[in-house]
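The complex appears here minus one protein chain, its other protein chains still in place.
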Amino acid sequence: MSTRRYLISKVLQALLTLVFVLAFNFFLFRGVGDPVTQLLRGHAGITRQSVEQLQRQLGLDLPLPQQFVHYVKETLEGHLGYSYFYNLPVSQVIAGRIWPTVLLIGLSTLASTALGIWIGIRQGWRRGSRYDQGMLGFTLFTYSMPEFWFGLLVIMAFAVGVGPFPALFPTGGYESTGAGYTGFAHVVDVVNHMMLPFFVLTLSYLGQYSLIMRSSLLETLGEDFIVTARAKGVRENRVLYGHAVPNALLPTMTVTILELGFVLSGVITIELIFNWPGLGLLTATAVDARDFPVLQGLFLLFSGSVIVANLVADLLYSYLDPRVRAG
Amino acid sequence: MSLLSVRDLVVSYPTQGGPVPAVRGVDIEIGTGEVLGLAGESGCGKSTIAGALLRLLPTGTEVTGSILLNGEDVLGMKPRRLRAVRWTETSIVFQGAMHALNPVQRVGEQIEEAIVIHQQAGQREARVRVGGLLEQVGLPPRRIRDYPHELSGGQKQRVMIAMALACSPSLVVADEPTTALDVMVQAQVLKLLKELQRELGLAMLFITHDLSVLIEVCDRLAIMYAGRIVEEGPAQSVFYESVHPYTRALAAAFPAIGEGRFRKAPSGLPGDPPYPQDLPTGCTFHPRCPLAFEACPHIDPGLFEVSPGWRAACLLLDSAKPVLEGARIPGRGP
Partner (left out) sequence: MRPQPTSTEPLAAAPAAHIEAPKEPPRTPKQIARARRKAAAKRVWREYRKNKMGMAGLIILGLFIFVAIFAPLLASSCGLDPTCPSTGPQLQPPTLKYPLGTDDLGRSVLTLTIWGTRISMTVGLVSTAITMVIGTTIGLIAGYYGAWRETVLMRMTDWFLVLPFLPLAIVLATLLGPSFYTVIFVIGITSWPATARVIRAQVLSLKTRPYVERARALGASDWHLVTRHILPNVGPLIFANTVLIVAVAILSESTLSFLGLGDPLHTSWGTILENSFGAGAPFAGNWWWVIPPGLAIVLVVLSFTMIGYALDDILNPKLRAR
C-alpha cells in the first residue's frame, strides 16, 4: 500500500474511533439510568412539573436518533453541555484547566522519555550487569506502586518535612496565591510549585520507557546486521549508536507515544493530591460532585487525545521508517 | 605462503548444562589465491568457524587453538589490532538476503563506512569507490542511494559482495552466500564470485551445505560432520571419488545436472545429525553409516591419508586394522 493510502486509512480509522467514542458517551448518559434522576439525586422537593421541565430542557422528549444527531452537532460546535457544579458551560470549565495539565504532562513526559531511553540503552547494552538489574528492580517497584501513594510520600518528605526530610517545596497549588508575581518571578514561582508533581510523574513512568527501550535494543542487537557492522571493524560505540540505536529507537518512540493513556490516568490522582489546577483535579472534583456533563466532556477530551496520539504515532513511524515510507 | 592457518580449533558455546563444543578440533590451511570449500549439514559447525576467524562469536563462547592470519595470531590480538585487521585482511560475505544489512541505512553508506573506518579514503573519494565496487558486482552505481528493502535478494547479495571487497582483502570468507537465493540467481552470483576470485586473485573460504555449488568454485574441499572435518582434499577427488561414507551421501543428495552417476534418485541418509551435547561414541557418524562395523562405535578415527593431500576420517582406511572379509574399501574398487 502506498504511503498516502496508508496515511489516509489511518486517519479514517481514527475518525471512526472518535465517532464510536461519541456514540459511547451519548448512550452511556442516556442508557444507564435516567439522566433526570441523576441530576436531581439528593435534591429535595422534586415535583412532577420540575421533572418534566428538566426533560424538556435537556431535549429528552425527542426520539433517540434525533437526540444523537443533536448531540454530535453540539459537540462538534464545542457545546459540551452545562456543568451542574460550576453553573458554567462545560467547554468553558475545561478550557480554563487545559494549560496547567499540558504543562505538567508535557514536561514530565519529555523528562521520562529522555531519561528512560538513555537508561534503557545502557541497560540493553550491558544486559545482566548490576546497573541493568538495579534498574529492572526499580522499574518493577515503581510499576507496583500507586502513583498517588508515591506522591503522598513525596509530599510528606519534601513539602511537609517529616522526620529527617527537609521541607523544600510548597505543598500544592499552581502558584503562591496573593503574592502577585509577574514575569520571570511568576515563572519561577510556578516552576517551584510544579517541581514535586513533575518529579512524581516523571519517576512513575520512567521505568516503562526504559523497559521498552531495553527490550527493543536487545532485539535489535540480535539481528544479523550487527554482526556485519562488527565484522567490518566498526568500533563498539558506533555499533551501538550508529547501527543498533537508530533501529531500536523506531518502535520505542511509537510505543512511548502510546503510553499517553497511562499518563493521563496518572495525572488525575497526582493533580488531586498536589492541588494542581488542571484537568485531573477537575476530574476528581467532578467525581465528588457527580457533575456528569463535565465528566462526559473530560472523557471525550481524554479519549480524543489518546486517539490523536495514536494517529500521530502511526504517522511518525511511517515517516521515520524508510521501509514503510517507500511504501 | 599460507594466508590462513588454523590449528586444532575448538569452539564451545555455554549452555545451562555446561559448555557444548560446536567445533571439535579443526585444521584449515588456505594459501594465497586458493579457494577452499567447507561443506556439511546445518549444525555441523561450519558457520561457527566463519565467526571464529574474526572473533565475531557471542561473548561467553570459548575458542581455543590457533588462528594465524598472515602469520598473526587472531585469538591473541588486542581489540584495536583486531578491528584494524577485520575487513582489511579478511572480510566476510554474509547471507545478504537475510538481515545482514542495516535496514535504515542506505547501502552505499554501509559500504562507505567500511572504507572510511579503515582510513582508506575520505568520504568523497569513498563514495566514488563505492560506485566502482557496485559496477564490479554488476549493479548500476545509482543503487548507492537505495535502502536494503528496495533491492531483490540477488541484488542484496551483490551488495554484500561489493562490501566485502571494499578494503581489498586478501582472504574472503563466503558464509552461505547463495543459500537463500532462487536457483537462477544462485547461478549468477556463483559466476560473479568465480570471476571476481580469478580477477582479483582472492583466497576464499566458501562455506555452504550444497556440495554441487562448491565444485564450481573450489580448488579444495573439506567436509564437516559434528564439529570435525571428516574428509578433505582436491575438490574433484572429494566430490567424484568420495571416500568417506558421509561425503558420498552428501554428494548424492545434491546431484549435478548432466552427471551420469546421478541419474538415479538421490539417496538420503537415515537419521538426523547428532546434537552437540549428545554425540555418539567412537566415530560420531557410525549410527547413520551404511558401512559401519564393530570397531566403529569404539574408536574415534583421526584423519587417515587416502593419497597425498587427501585425507578422510574413516576406520576402513586404517591400514593397520584388519579388514573384514568381503568388505569393500570405499574408493578402491567395487
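Order of writing sets the labels: A and B. Residues in every chain begin at 1.
Just so we're on the same page, a residue touches a chain if its C-beta (ideal position, glycine included) is under 8 Å from a C-beta of that chain, and two chains touch if they have at least 3 such contacts.
All values derive from a computational prediction rather than experimental measurement.
Undergrad: For the chain left off this view, which of A:Y86, A:F148, A:F198 or A:W276 is in contact with it?
TA: With A:Y86, A:F148, A:F198 or A:W276 as choices, the missing chain is touched by A:F148.
Undergrad: Which residue from A:V21, A:V72, A:L103 or A:V255 sits in contact with the chain not drawn here?
TA: A:V21
Undergrad: Can you list where chain A touches the absent chain?
TA: Missing-chain contacts on chain A: residues 17, 20-21, 28, 32-33, 38, 127-128, 140-141, 143-146, 148-149, 152-153, 155-156, 159-163, 171, 221-224, 226-227, 230, 260-262, 264-265, 268-269, 272-273, 283-284, 287-288, 290, 292, 295-296, 298-299, 302-303, 306-307, 310.
Please note the rule applied: only the chains that are shown with their structure count from here on.
Undergrad: Quick one: report the Å distance separating chain A from chain B, using the average Cα coordinate of each chain.
TA: The separation of the two C-alpha centroids amounts to 54 Å.
Undergrad: In their shared complex, at which residues does chain B touch chain A?
TA: Those in contact with chain A are residues 51, 54, 56, 83-88, 91-92, 94-95, 98-105, 113-114, 117-118, 147, 149-150, 163.
Undergrad: Residues of chain A touching chain B in their complex?
TA: Contact set of chain A toward chain B: 223-225, 227-235, 243, 246-247, 250, 321-323, 326.
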